[in-house]
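Written out below as structure tokens is the structure these notes cover.
One chain of protein is taken out of this complex; the other chains stay put.
So, chain A:
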Amino acid sequence: MTQADAPDRLHRRPLSRIVLPYAMLSPAVLVTLAIVFFPMVQTVWMSLHDYVLFRPHAFDFVGLKNFRTALNDEVFWISLRHTIIWMAATIPAQLLLGLVTALLLNQSFPWRPLARALIIIPWALPSVVIALMWVWIYDSNYGIANELLLRVGLIQRAIPWLANPDTALAAIILTLTWQGFPFFAVMILAGLQSIPRSYYEAASIDGASAWRQFWHITLPGISGVIVTAVLLRTIWVANSFDVIFVMTGGGPGYATHTLPLYAFIKARTNLDFGYGSAIATLFTLMLMVIVLLYLRRTGKAVQ
């Protein structure tokens, strides 16, 4: 009996070993397929059709028409320009502010645990709350930003930060920088703490200045973390439109339109899902190119 069982069990073990990883992974993969991959394919499919939601029976294949329309659409190019400014300003600003914060928090001083906890607050708040909060800060009648600047004497009269096309985008970029820098700070702080103390001790015995220590020990030590954090933030910042949507709705005019916001407005408010999908698809492609280029360059640099 036992003799007959033994080879059977031996035979079964490798099979279960083969099946097990798939079995463990499949729920996650299936869910991802269902809620991420399937809608993505659906978006691409919709972008090839004339699909306006309030005409549910008309779903005509039009090939690349929506894409051609987008490339000839003035608003598409305005939105693209704003998206580039939006990303190029927000991410470096968040990174720098996060880096400085992390370096400060890495020093020992009393209340450090409290400071570390407080710094995470902007990141922990919901975007809508942040947006509403900053709308009040920028308010031209009652806002604290104008009040402070007027008292200090930096401006002569209240500025409608969000209603002025020259300042609206910058004002929102400042808001998002404030919201996002704790993420960098926390990530970089974790990286800093993984650098062995002995490196710094050895460097100071050799007479390296603080700047040299930062340049040759700290920065290489956290470069991996920075690359990952920048990559994640690039994707998040590029796609985030909730703060803009709540603060200005893309206005005044098109002054704060970005591509994800434009796609959203086209699809959700104008109910033109075909065109909205085309804009979203174009933007996804552009973002993929940026991410790939970034990974190639930084991947080499880190190695």
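Just so we're on the same page, a contact is a pair of C-beta atoms (placed from the backbone, for glycine too) under 8 Å apart; a residue touches a chain by one contact, two chains touch by 3 or more; residues count from 1.
In this section, contacts and distances are computed from a predicted model.
Trainee: Report the protein name recorded by UniProt for the chain absent from the figure; options are "LrgB family protein", "ATP synthase gamma chain", "DNA-directed DNA polymerase" or "Sugar ABC transporter substrate-binding protein".
Mentor: "Sugar ABC transporter substrate-binding protein"
Trainee: Among A:66, A:90, A:179 or A:248, single out the residue that touches the unshown chain.
Mentor: Looking across A:66, A:90, A:179 or A:248, the contact with the absent chain belongs to A:248.
Trainee: Which listed residue, A:42, A:194 or A:270, touches the chain dropped from view?
Mentor: A:270
Trainee: Touch as defined at the start, partner being the missing chain; which of A:70, A:91, A:105 or A:159 qualifies?
Mentor: Final answer for the missing-chain contact: A:159.
Trainee: Given that one chain is not shown, which residue among A:19, A:33 or A:53 touches it?
Mentor: Residue touching the chain left out of view: A:53.
Trainee: Considering the whole complex, not just the chains shown, which residues of chain A touch the missing one?
Mentor: With respect to the unshown chain, the touching residues of chain A are 53-56, 139-141, 157-160, 162-165, 248-255, 265, 268-271.
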